[in-house]
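Every protein chain of the complex appears in place save one, which is left out.
Chain naming follows the written order as A, B and C, and within any one chain the residues start at number 1.
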C-alpha cells in the first residue's frame, strides 16, 4: 500500500487551484503512484480566503499566513504557490522544519535567493522540486525521448516564444505580476522562465545571452480586486508598471546551437502561445501549448519526396503519461500537466530523490534570467554563470 | 447549502471512469452547482471489478450486479455506463425505484426499448438525461449560442464524420462493441449516435435518410481480456463480427437543409475525428473534436476582402463553462465535457426538470439510427418516425 | 527539334484563359516536351470577343463561331472550352476534320453524347483528352504514385467534397452554369465530375451510387453581363434555376471500398474546397485544393508513438512536374495544372496515343454522373453502367 504524504499548500489563487488538481487526481490516473498525497491544509493571506479555497479545492484544513503550514507536525510536503517574493522565505522555513518542498516557478527573486534555498534543502535533506510543469506535457516528454534517441541529431537552432495578451488593455490594473517588488520581473520571469527551462531540458546548457526589455504601458490603474484566474478590476488611482511587458533575447548554447527567446504579454491573439521549434542535423521538432496534445516532427531521413512535418496526436497509450487517461484521440488539457508533475514528485519522495526539475534546475534557470537582465543593462553579451 | 445527491453507478470500465470525473470535479469547477453529488456506490459485473474501480475512481461502496444500486435506499441517482443491451433494464428498474436516471448513449437497443424507458421515467416522475456529452464541449455550446443568434442564417448543409481507427488491425478481438447482441450496432450506434444528436441540437429534426453499412473485417479472434480504455487482448478462437465497421448516410432535414453523416472505425490516422461543418446563408461553422478547444467560424457578412475562417480558441472566461476552469489559452480536455454534463444534471435535479439531452432526445436519436438501418435493408430513402 | 502543333481554341472565357496558360508555358517549364504548341487561332461567339482574347491571351488569329477553327487546314489540335452543350458538336466536327481534340470537362451533356464523340475520334484516329486538370496537381500525382506503390494498402474509404460559395447571393444572376440546357447540370457536372474522376484515378471503378440533389435558390435574376472569371451582373427580370445547387451521393466501388461525394456551391467560406481523404489498411491520404502544394499522408506502419499525419510540401525537385518550376518551397498555383496537362497532351500527340484522362475516362465519369441523377429520380441505389 502506497504511503500517504500529507500536503500543506501556501497560496490559494490560480496556481493553488492548478496544483490542487495534481493532488486530487494523481492516484485516480496513476494508481501505481508510490506515495499518495493527502490534501491536509491550505494557507492564504487571510483565513477567509484560505477557507474558501479549502472548501472548493478539497483540502481538509485552512490557515492564515504560511507559518502554520510549514510548522505543522503532520505535514510532510509544503507546496508554495505564492507570489515570487515569498518563495525563498517559505521554502527555507519549510526545509528547516524538515518538510519536502514543491515550489512554483520562477524559483525566486534572484540567484542569491535560489542559493539560500538550495543550502536549506541540502542541509535538511528533503526532497525539492520546481514546478516547470511544461516538461510534463506528454508531447514535450515525447520530444525529450525522441531527441535523446537521436531524432534531431546535432542541434543547430532553438526558436521559442511565449506569447500572451492578457494585459494589453491599458486599463488592466497593477496586479502583483506587474510589480517588481512582488514578481521580480514581468514577462521575463513569468514566461521566459518556462522556455528557458524547456531549452535546458531539451537542448542543453546556455553559454551566453544578449537581450532587450520593453515596457509598452508605463502607467496603469492600481488594483481594486482580483476576480479569479488572471482577472482583475481596476481602481481610480494610477501607478507605475515596474516590470517588463516583453523581454527578447538571443542565446548561444554550450553545444554550439543558437537560439531566440521572446516573452511578451502584448501579442494580441496569442492567449497562451508557448511555442518552440528545434532544428538539428537529422530533424526538427515543433510544439505549441495551445495545441498541447500535438507534436510536430520532421525527419530529414525520410525518403526523398515523402519528407514533411508529421503531426503526432500525443494521446496513444504508448505516449508519456497517457496510459493514465483516455483512449487515443480523447485529448487532455493544461491541468493534466500538474497531475504528471505530482506523480513524479510523489515517486521522488518515495525514492528520497529530488526529481528534475529540482532546485538545481531552478537555480540554473534563474542564472539565465539574470544574465539576460544584465545584458539589457550593459547592452552587450553576458556569459551565463551560476 | 447545496443539497447532496447520492449517486450509484453501474459500469466500471472506460465510461465509468469518465463519468466519475464528472462527479469528482463538478463542485471543484462550479461551486455554484445547485446539488452536489456524493459518489456513493459503484457496481460492476463482479465484486472484484467493482472494488478495484471503487478504490481508483473514488466511490464509497462497491457491489456486484446492478440490483443493489437501483434498490439502495440512500441512492438518489443511478448512472448507467454498461453495455447498451442493459440500458433499458437498469433504467426501468431504477425509475421504478424512484431514482433519477443518467444513461450513457445510445439510449438503448431499439426505439421500442427507448419508449419503455420513457414510460418508466414518466410514471416515476424522475429526472432523466442521456450522456450525449459532446453537446457540452464549450466550442459546441458556443456554436449553439451563435447559431441561435443568427450567425449562420438559414442552414443549407450539415456535413459530419466521426472517424476512428482503433479496430483496423484484423487481429483486434471481438470486444462487446463488435457484437450485435451486446452493442446493437457498431460504428452506427456508437459514433453516428453522437453526430445525429449534434445535428439535432444545432440544426433541427430529420425528415428522411438513406444509408450504407459495411463490415470490412468479417471474422476476428474472440476476446481474451480487456486491457483498459478501449484496449483488448485476442484469444486463439475466431468469431463473427456482427456489427457494422462503417455506416454512412445522406439526410434531409425538416427545415430544408441536407446533410451527410459518416461513422467508421476504419479511417486510419483519425483517432477520434468527430468533425462537422454547417453552412448557412449568413455563415459557416466547423468543429473537430481532436482540437476541441477551437471553433472555426466564417461570417459571410464580414466586409469584402476580409472574409475568412476565424479560429476561436474557446478558452476565454466568457465562453461556455470556461469560468470554471483556467485563464484564457489554458486548454481543457475531453474529460471536462463530463463535468459540464453533470453540472447541468445536478441543476436539473435541483429544479426537478430533466435537462436536454434527456430521454426524449435519446428516443429521437434512436429513431434516426433505426431509419438508417431500415434504409440499408430496403436500399431506399426512409422517413424518420418515432 | 520538337514538332510544332498548331492549336485552335474554341471558347474565350475563364477556361479559355486557363487553357492558354498551358500552351504559353509548356515549353518554358518543360523544354523536353516532344511537341511544341503554336497558339494559332482562338474562336468565340463574336469576333469582338475572340479578338479581345487573342490580344490578351497571345493567339495569332481570331475567329467567330467554331467552324473556321475545326476546318482550318493549318490547325492540328482543337481545344474546346465552350459551354457543355457544344462539346459534342465541336468535338465530332473536329475529329471529322482530322484534328486532335482536347475537351474541357464534363465531356458532354449525356452518356449518349460521349459515345458519339468516342465514335468520331476512333473513326478519325486522332488523339483525344479530357481536361480533368486536378489529376495534374503535383500533390495528386504524388498521391497516385504512392497509392500505386502500396502506401495505403487495401482501400476502405473515399471521402470527397467539392465546396464552393460563389452563387450564394440570391441576386447572383442566371449565368450559363445555372441553366440546364447549357450546362446539363449544376454543381453535379461541374464539381462532382472532378471528384468522380479523382476517385476513379486514385481508387478505381464505381459499382453503384445513391444520391440527393437540391436547389436552394429556385429563382434568380436573368444575366445582364459576365464580368470576367466567374463574375456576372444581374438584370431586372427573374428566371428559373434549372440545375442543382448541390448534389450529394454515396458510392460503392468495385474493389469493396465505399465513399461519399458532395458537390455544392452553397458552402460559405469554401471558395474552392476540392478536398478528399482516402483510408486504407496501410495508411491514409488527404488533399485540399486550396492548399494544392501540400499532401497529407498517414502511414499506419510508422512505429508506435510516432504515428501521425505528415504534411508533404510537394515542391521538391523530385516531385511530379516540379523539376520544371522553382526551388523547393517556392509554391505553384492552380494555373500550373494546365501546363502539366498540356505537357502530357503534347507528348501524347508525339506518341500518337491519347493520354489519360481521355474520352474513355470522360465517358466513365459521365456514366457515374448519370447514375447519380437516376438514383435521385428513383430514390434508390443505381448500378453504374456505360
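Here is the rule we use: a contact is a pair of C-beta atoms (placed from the backbone, for glycine too) under 8 Å apart; a residue touches a chain by one contact, two chains touch by 3 or more.
Values in this document were obtained by computation on a predicted structure and should not be read as measured data.
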Task: Options A:78, A:161 or A:182, residue touching the unrepresented chain - done: A:161
Task: Contact with the hidden chain (one of C:112, C:224, C:238 or C:317) - done: C:317
Task: Positions on chain B contacted by the hidden chain, ascending - done: 142, 146, 297, 302, 304-313, 316, 318-319
TODO: Name, in rising order, the residues on chain C that touch the hidden chain in the full complex.
DONE: 14, 18, 20, 24, 27-28, 31, 55-58, 164, 166, 228-231, 270-273, 289-293, 313, 315-317, 323, 325-336
- [ ] Determine and list the chain A residues touching the chain excluded from the picture.
- [x] 152, 156-157, 159, 161, 163, 165, 168, 210-212, 214, 216, 246, 248-250, 252, 256, 258, 260, 262, 264, 266-270, 277, 279-284, 298, 300, 307-309, 379-381
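Criterion: only the chains that are shown with their structure count from here on.
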- [ ] Quick one: how many steps at least from chain A to chain C, stepping chain to touching chain?
- [x] 1
Task: Proportion of interface numbers common to chain A and chain B (over half same, under half different) - done: same
Open item on the list: Measuring centre to centre with CA averages, how many angstrom lie between chain B and chain C?
Closed with: 41
Open item on the list: Between chain A and chain B, what distance separates the C-alpha centroids? Give it in angstrom.
Closed with: 35
Task: Multi-partner residues of chain A (at least 2 other chains) - done: 313, 316
